[in-house]
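A single protein chain has been omitted from the complex, and every remaining protein chain is retained in its original position.
Our next item is subunit A:
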Amino acid sequence: MNKPIRTIAIFCLLLFVALMLNATWLQYWKASDYDDNALNRRVIEDAYSQQRGAILVGDEAVAESVESDDQYDYLRTYPQPFKYAHVTGYFSFYDQTGIERSENAVLSGDDDLLFVNKLVDLLSNKSGKGGNVQLTLDPDAQDAAYAALEKLPKDPDTGTVEASVVAIAPATGKILAMASLPTYDPNKLASHDFGAVQEDYDRLSQDPTEPLLNRAIQTTLPPGSTFKIVTAAAALSSGNYTADGQVPGGATYQLPQTSGSTGEIDNEGRSCGTDQIPFAQAMEESCNTTFAALGVELGADALREQAEKFGFDQRYLQDLGPQAVSNFPADANEPQAGQSAIGQFEVRATPLQMAMVAAAVANQGVLMRPYIVDSIQSPSLETLRQTEPEELGEAVTPEVADGLTQLLVSTVEEGTASPGAIAGVTVAGKTGTAQSGDPDVPPYAWYVSFAPAQDPEVAVAVVIQSAGIDRGEIAGGTYGGPIAKAVMEAVIR
């Protein structure tokens, strides 16, 4: 009987090997899948039982875990909830967003950078503490941005304002301010009263004005006339035009392959001369006829190429998400190229994207990767990783950048962008009024600028999507200009 006993022994060996392989598969290879499952309460309860790291702006924490005396050990709190909500995101029993999500590994202490700390905690039998995340935000700029947005008159229909501001440092790509309205209170979502959390989340997610949306990076809108900076960049880069030279002018421009009023572009009464006008005048007066003609002449491909050099159609933001991708339409025909050149048709941009356009012009044409996490720190505030500025590429040559700066400075000093002017500082800027495409929805007001023009410290983009402003007043940077001005002043002072 020994032969079959040996066979049975081998059979048993196979059974046990199968058990061990399967356990390894489950506990090693598949472990993170199970850990990430939404039904898995262990991971979240664990997060509530240890001190999560803080999110810091300047010297202050905008998100921190404090000891709590209810069923969990720590409660996540946001001392300035509304101002920073879209950046920090929220940390709830059900979900996380913003920095809470993108830097979760650091904040929870699971990141490899914190391995040594974790090991020390483990050996000394202390409950682990997460690492801190230092943001690039400038508290003064953020204060100014949020305060300026709050001052906008509320839309009578929705009872709120839909707008956002983003400011970046041109030389590094550091995001200095990022505010979005309407906003929400992340403290309510981080509460340990899970019933109330669910209720508040349902209310916020069903609100038609989308308070949870970080409009600075998650909303793409037609950029309108602010896109003329890109068109001008393409024109100057083509070598056919100079900032001091002449460009096509005229009161109206008929797009090629069209006839009648649908294909006719005008300047809403602004003075754009006839035939040829100086480039400076075209920019100052934001001449649609000029830029549409330039767009048709340069062609959709050249415009698209220039837009992509500024970051369109790319995901460049690595430390905050999800990021909406700005878009320049592919395969646009001639009349569409003309419309695209003035930021209409299917051109879409986030406020961050337009701030990057301004920042690249300000930074001698070099586009820097925008970032918001300045450094990762250990629980004892020792810096573990410092984010280094990174070049994304050259959007335009330094000469073209100088030309564009010259045009944008005169737009602030002599033209439509005057509301952004700061006494004693040279400001370069451009307004934009984008048609929403829907006659019932008022146009979107844009304002893009940087300052000081000679040695830029800050580039800003403002968009007002909906507010209690009459259609007539929305244009010309009347409301956007002062917001940009306030943010630029906060950084420069």
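Details
By our rule, a residue touches a chain if its C-beta (ideal position, glycine included) is under 8 Å from a C-beta of that chain, and two chains touch if they have at least 3 such contacts; residues count from 1.
Quick note on the criterion: contacts and distances are computed from a predicted model.
The listed choices are "Cytochrome c oxidase subunit 1", "Polynucleotide kinase-phosphatase", "peptidoglycan glycosyltransferase" or "ABC-type spermidine/putrescine transport system permease subunit II"; the UniProt protein name belonging to the chain that is not shown reads "peptidoglycan glycosyltransferase". Among A:Gln27, A:Ser205 or A:Gln386, only A:Gln27 touches the chain that is left out of the view.
By the touch rule set out above, subunit A reaches the unshown chain at residues 1-9, 12-13, 15-16, 18-20, 22-24, 26-28, 30-35, 37, 39-43, 45.
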